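Here's a structure for you.
Every protein chain except one is present and positioned as in the full complex.
Chain IDs A, B and C follow the sequence of writing; residue 1 opens each chain.
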Amino acid sequence: MTTAEQTQSPPQPLINWRGLWQNIVQAALSVVLSLVVGGILLLLSGRNPLEAYESLYYGAFGTTDRFTETLVKATPLLLIAVSVSISFRCQYWNIGAEGQMILGSIFSVWVALNITGLPTLPHLALCFVAGALGGALWSLIAGVLKAYLQANEVITTSMLNYIAVYLLAYLVRGPMIDPGGFNFPQSRLIPDALELPRLVERTRLNASFIVALVAAALVLVFWRSTWGRRTEIVGASRRVAAHVGLNIPRTVLLVAGVSGALTGIAGWGEIFGLHFRLIEEIARGYGTLGIVVALLGGLNPVGMVISAFLFASLVVGGNAMERNANVPFALVDVIQGCVILLVLSRAYLFKRASSS
Amino acid sequence: MITVEMRGITKRFPGVVANDAVDLALRSGEVHGLLGENGAGKTTLMNVLFGLYQPDEGEILVKGEPVTIHSPADAIDLGIGMVHQHFKLVQPFTVTENIILGLDGWGFFDMAEAERRVGEVAAQYGLDIDPGVRVQELSVGAQQRVEILSSLYRGADVLILDEPTAVLTPQETEALTVVLRGMAEKGKTIVFISHKLEEVLKVTDRVTVLRGGRVVFGAMTRDTDKNTLAREMIGRDLASLRADQQAQVLALAGSEAEAHAGEHGTPAGVGECLIDVRDLHVIDDRGLPAVRGLSLEVYAGEILGIAGVDGNGQRELVEAITRVRPIESGQVVIAGEDATGWRARDYIKHNAAYISDDRHRDGLILDFDLGRNATLKVFDRSPFSRVGLLDFRAIVRFTRELITGFDVRAPGPSLPAGKLSGGNQQKLILARELSQNPRVIVANKPTRGLDIGAAAYVHQKLMEERERGAGILLISSDLDEILLLSDRILVIFNGQSMGVLNSADAATQTLGLMMAGTRLADLTTQEAAS
Amino acid sequence: AQDDDLPTVKVALILPGRADDVSWNQASFDGMNRAVEALEDTIAVELTVVEQVYDPVDIEPALLDYAQQGFDLIVGHGFQFMEPIIKVAEDYPDVNFAIGTGFKIAPNVGVYDVKLEQGGYVMGLIAGYLTEAGIVGVVGGVDVSEIHRGHVAFVLGAEAINEDVTVLNNFIGDFNDVPAAKEAALSQISAGADILWQSGDGVGQGVLSACEDEDVLCMGNTTDQNELAPENTIASFVYDWAPVYVQMIEETVEGEFGDAFYWIEFANEGVSVVYNEDVAEDLIDEDLQAAIDEAIEGFVDGTLDLGDLDAFELD
Partner (left out) sequence: MNWDLVTYSFVVGVLASAVRWATPILFAALGEVFTERSGILNLGLEGIMLMGALSGFVGAYNTGSLWAGVLVAAATGMVMGLLMAFVSVTAKANQVVAGLGITILGGGLSTLLFRLFFGLRSKPPTIKTFGTEPIPLLSEIPVLGRMFFSHNVMVYLAFVLVGVGWFVLYRTRYGLALRAVGERPEAVDTRGLNVTRLRYSALMIGGAMAGIGGAYLPLANLGLFWTQMTAGRGFIAVAVVVFSRWDPVRALVGALVFGGAAALQTALQTLEAPIPSELLLMMPYIVTIIVLVGVSRRAEFPSAFAVPYSRGEG
């Protein structure tokens, strides 16, 4: 065996750069395609697509504020995508990110408000842990039901989303309501000291963005770990996993816990970086977008960073487009829907395109 | 007259030419044997004829007419039927439902009437099948008959059988032979793929041998013989093989006499008892009792063979011992330790190996690369994992060793296991299981679907392990194999042991009777009586 | 009829929902348009409206966007705009911000709100007086701020005129789940309620539809909903945001805006009771009319004060 052979890349490298590149090109093409579809709808609704898209571009990248806003939006999307990339590789279809994010927020805010007398850093760390814990526990409800009672997680997690929404509604009106808040449904503000440091002055871009990037990097380590391999095997074939002596329920719990924790952290980041208190509607729609970002990035860290950024700019820019090119608000959803479906079909579509 | 003619068929897969300008002519009323090593291209060629794969080059003529076969639907219309080695039946459906599936449009149907008609056709071809039972309750042999019937029911004139006997017992093979000859008499054309030369010589009228995707030999069966065929398949003269391999090759290919040429060293009971099963009760997937009060011992340095018609509890027995399946009652002791409460993980930890009979389902992850497959059981031990992190270098190195050491025909560790031919997939599993020098080996049909070369190789490996002092439990529905390798033979019937005898004094007839449900004890008393 | 010498004001109206929701958002949208018309001859208003800004994260960028584009008055029509506005307003002292319901104000921030309790009370009087079964009901989206006050006042009004009345109260938990609202109304009706009110949004549509099906009396809210169930609606409690919008725009021009609460109430005719004559005339007798007028006068001259309604628990 020559040294050249020995040092060749390990079996199925986690970042297959060639594949990644292809992925990006195809994804980009599908996005363009969906913008074309959106353009047609714009024409139908009597708007000028070019103007609209110009304001979309400006809205996402035009100024420092815009650009940082895009990164702000990308932060939770990336964290959720990372979480999804783990659970999906285990064929554990956790679509409960919304609920787990909410529970992450609830736990971390509770710690911020009710644990006192700690120095700032330990306190912030504790809030972080609480957020992860909240997400993990909520996710583990579905995990346990799956591991020991074979309850389909697609359904349990989506039901748990609704339950979490009402739980939050209850808390911000009852037990956790701000006494000085004239009965408006929100909790007290967290101590200023716990607000996450800004990365760029006078913008909302904050430390949670770094946390998201770190998480994306750490997932690489996860896939190189024996835990990751275990997850992969159980995902590929429950039967084989059983035959090679893996503990399937425990692996499912591990996956549910880890992915829940990551999503819980996303909730922590939203509160401690942006809202500074518990309010409603903090997670609406993030679950779905996170899943899309994950798949769009091919469940692969680098890909997910790129796609998180891409989708964030689509959302932030889209909102700006609604404001400044007064485009009907639902159009952005339509474009998003198209992006998702086209990105999913990209392999097929572009295989065809290139082969013909 | 020629019913089907394949001309210059070439089929390429990424990295392999599975079929290389293959010419094949099939005549009505003949049983045509198709031979070749694993990966020679037999299955692929037939998949092309059945419309599952599209050829890259070449043409197909049916009754002299050039045809293009886009899908099985086209093949069926042209009167071509295929029974795959991995049956393609809907398990929860009844026999009849499986057979009428896709026939006569979409509308309402009368089940009773359908079952009657299926029964008729079955009788017509002397196939013993109950149209009403669920397929999942049938033995492998019976399921195969359902597949055959399903083709005939669709009016197939050309019937392709991919390794039909790989999973059958002598009795079942006998029965099948009769059926096939009967069909040939009725003017049908049958393609018979097999690795067992003995059978091929017995059943077929004409043989074609593939090697590396090319046709290397064709002849009327009566004009050829075992050695010729073996030579053509392996591509070397038998003489070039080592003596013991020769013996095994021939043995595999045939008669007991030669089988016992594979001599046995250490008698049973010498070494310590490595597998001790006591009054074991196990239920199958449907919750029905599958193993009913069975006991056995396997000693160090011996091979205990378990003979029996498929579906008599072999799989459940094996899975209970290897701790993949829960135990209802009774006890399993591995190397002196009570394993009844173990999980599969503990079984593996105690340096015990398991070769499942269903490699696609239990043994391998087809779209994982060879490296991952090779380390499925050891990835979390050093040197493959350090402080919880995988060492890919070590994994690659290890995998290369296995590939070369066990002659797995593969370009490298990063090839998906699914791209290997069945035979090579089996070698990979074997390599993985034996690489840790196990003390206990449970092997369920270890040579299923292997060509004689590969099978001989597997046998040789098992023998080596035996010499090394491992205790081996060998399950096979192939009596030749059992007789060839075992020191002692336990016959299983209906989840119970019919008795154990030394293979030296085991005659096929006796075994056949026991496999049919007569206890050894009763047999001996009968002999005494007479 | 715009002369160029008119002072111009750039106004941005940010709605959390759809401008045609026949309710909270539409009331604001129509009110703003009426305000612009009313000011036609004195101030040239350049109005921009954006709908469905409900995700809290997206509010701040919207505010910044408008502030940087040199808008003079930015209106966030909902309580969820309060915190972001207070925050952004600091960085843009010469831009004015208005919050639709809330409790925080600043030099360049004003809060405008509706005394929904005044309407709730009057609707309660009507319901309490007209019910034959002695059971009336009210259905709302979620139990929040002005909706809460409205429901509580409805109870007080009904009890004020009919001490042994039972008031049923349901929340849907979702402003868009119209069918669920209808089921809630039907459940109140099957529990014996014979006259229903609702606190608006998609929820209102469901309630009115139920009353139409079951031929039960009902009352509208936020906009004139009498036509949605012409046979059954007695009256609608209608908001007209125009007065406060006019005031806020004028103060913006004069540079006096901010640090203030702007209420629409009976006093400034920002709210009114619009009767559905066909139904109302033969139902509302002198006594009831007297009670209603008395209440409204009480609200106008401040003699009628319901106290702190937030304290009340509803179940």
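Assume a contact is a pair of C-beta atoms (placed from the backbone, for glycine too) under 8 Å apart; a residue touches a chain by one contact, two chains touch by 3 or more.
Computed from a predicted structure; not experimentally measured.
S.K.: Where does the absent chain make contact, in terms of the chains shown?
M.R.: A, B, C
S.K.: Can you work out which residue in A:L33, A:I248 or A:V334 touches the chain that's missing from view?
M.R.: Residue touching the chain left out of view: A:V334.
S.K.: Thinking of the whole complex, not just what is shown, which of B:T68, B:Q91, B:N437 or B:N502 touches the missing chain?
M.R.: B:Q91
S.K.: Using the document's definition of touch, tell me which of C:T48, C:Q69 or C:S187 contacts the absent chain.
M.R.: C:S187
S.K.: Kindly note down the residues of subunit B that lie in touch with the hidden chain.
M.R.: Touching the missing chain: residues 13-14, 47, 50, 52-54, 71-73, 75-77, 82, 84, 88-93, 97-98, 100-109, 150, 154, 419.
S.K.: Give me the subunit C residues in contact with the hidden chain, please.
M.R.: Residues 18-20, 22, 26, 30, 135, 137, 143, 166, 168-171, 173-174, 176-180, 182-184, 186-192, 202, 205-206, 209, 213, 223, 227-228, 315 of subunit C touch the chain that is not shown.
S.K.: Taking the full complex into account, what residues of subunit A touch the chain not shown?
M.R.: With respect to the unshown chain, the touching residues of subunit A are 41, 44-45, 88, 93, 95, 145, 149-152, 154-156, 158-160, 162-163, 166-167, 169-170, 173-174, 288, 291-292, 295, 328-338, 340-341, 344-345, 347-349.
Note that only the chains that are shown with their structure count from here on.
S.K.: Round to the nearest whole Å and give the separation of the Cα centres of subunit A and subunit C.
M.R.: 36
S.K.: Between subunit A and subunit B, what is the separation of their C-alpha centroids in Å?
M.R.: About 47 Å separates the centre of subunit A from that of subunit B.
S.K.: Under the stated contact criterion, what part of subunit C meets subunit A in this complex?
M.R.: Against subunit A, subunit C makes touches at 48-58, 60-62, 64-66, 68-69, 79-80, 82-83, 91, 102-103, 142-145, 148, 173, 310.
S.K.: Which residues of subunit A touch subunit B in the complex?
M.R.: Its residues touching subunit B are 1, 6, 8-12, 221, 224-230, 232-233, 236-237, 239-240, 242-247.
S.K.: Tell me, which parts of subunit A touch subunit C in their complex?
M.R.: So the residues of subunit A in touch with subunit C come to 59, 63, 65-66, 69, 72-73, 166, 169, 173, 181-185, 202, 204, 270, 274-275, 277, 279, 281-282, 284-285, 316, 319-320, 322-324, 326, 329-330.
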